[in-house]
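The complex appears here minus one protein chain, its other protein chains still in place.
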Amino acid sequence: MSLEPTPSRESRFSLFACCVPVQGARRSVICDLQRQTFHFIPNGLYEILTEHAGATVAEIKAAYDHEYDLEIDEYFAFLLEHELGFWCDDPQRFPAIDLTWETPERITNAILDVDERSDHDFGSIFRQLDDLGCKALEVRCFHRCGLEEVRRILEAARYGRLRSIDLLAGHGPELTPEALAALANEYRRISRIVIHSAPERRQLPPLPTGVTIEYRTAAVDSPACCGKIHAGYFVVNLETFAEAQQHNSCLNRKISIDARGEIKNCPSMARSFGNAREVSLHGALAQRDFTALWSINKDQIDVCKDCELRYICTDCRAYIRDAADLYSKPSKCSYDPYTAEWTSPAEPAGAFRKGVSP
Amino acid sequence: MKKKLERIGGELFKPLTAAEQKRITAGFTTTTATTIFETANPNPDFSRDGDRE
Partner (left out) sequence: MADDRDGFFSRLSPEGRRSAPVIYRFTHTTPLRVAAIMRLVESRPYRAAGYVCSGFRKPISKCLGDDEP
């Protein structure tokens, strides 16, 4: 794509609507929601893009008393190089993208935990998830699984509305790459398979359908493994970015059933809204407090509200720094937005492992 | 308010290397049908992916 690199004296720079700047304490980012990437930028460039939006280059340079002409030229070269914006004479013709988030589903995603002692009625659970409009499910098997056990779970969802099933299961001798590939081909809702507690790490090439299968050595043997905050979990796209503006990026529209059948916001939380054998998912969802945590967005959370990554990072309210403060930072996040450094994973002080009550 | 303007080439603004950021969500999952690259090559090389390089 070729862009005019040399603006006329009256040209003004306009970011593409899908390129949204987000300010942090020490640095900022531009999130390219269309290309699903993000770029770190200085806070000075954020200031130019926001407070001096619509100004000509000459006006911008004059606003900084011509002390940073070189830096300003480099900024615009950077933006053009990464195709984040363009020169134009009428930036007012290019409105900002609408970040309103709405979805008709009462529940968009769910976690279903399974261990050796679980006694789930998978058919009933999946029918209820269908009623709620759930699109994405993650099944976490903490124990070593056999193929038939996995197949039984997937069979229960064969005629449902789920669009994707992420499967996390403990390694067993039957879960060979060939068997898992055959499983993914038979059950097309599977989007991803991760086998934990495997003898060796292995990442298979994506299947032609896009499904990924990987083996990891670390064990995922309880909900306590969850809540990890790191760059591998960043997601940049319009849907999740918009949702993060006003909602909790993890818990919003989520329902979970832990290994004992307890219905919760998240299996790592203490508060149960009933057991799935006795209470319907709809009934749990209707309880007043079930949605209490859905509206806690990153702008309300200490430290996170100053982090440039806050809209692409998925929050965690289950494991937080200060058990007494519902709005404290996730305990498993080691990023410091005030220095822009990832510190070594500290022992989370007061990690609220028993969950948070709204 | 005018800030001090840092150079865009500074260390803070460099993207992380692939080694520093291991992708967790490596799948190209979408809510629409996944499609397959169609080429004149009847045997495209599907054996390579980013994590193997």
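Note that the chains are named A and B in the order they appear, and that numbering of residues resets to 1 at the start of each chain.
Please note the rule applied: a contact is a pair of C-beta atoms (placed from the backbone, for glycine too) under 8 Å apart; a residue touches a chain by one contact, two chains touch by 3 or more.
In this text the structure is predicted, and so the values were computed from the model without any measurement.
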Just name the one of A:10, A:51 or A:83 that touches the chain not displayed here. A:83
Of A:166, A:262 or A:308, the residue in touch with the unshown chain: A:166
Out of A:225, A:279 or A:292, point to the residue that touches the absent chain in the complete complex. A:225
Checked against the full complex, the residue among A:22, A:48, A:79 or A:136 that touches the missing chain is A:136
Which is it among A:234, A:273, A:290 or A:335 that touches the chain not included here? A:234
Which chain A residues touch the hidden chain? 1, 32, 35-39, 82-83, 109-111, 136-138, 140, 164, 166, 168, 194, 196, 201, 206, 208, 210, 216-218, 220, 225-237, 239-240, 243, 249-250, 254, 312, 314, 316
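Please note the rule applied: only the chains that are shown with their structure count from here on.
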So what's the Cα centroid distance for chain A and chain B, whole Å? 16
Parts of chain B lying in touch with chain A, wherever the complex brings them together: 1-10, 12-16, 20-31, 34, 36, 46-49, 51-52
Could you list, by residue number, the parts of chain A that touch chain B in their complex? 26-27, 39-45, 47, 51, 63-64, 68, 71-72, 74-75, 78, 135, 163-164, 191-192, 203, 205-206, 208-212, 214, 230-233, 235, 340
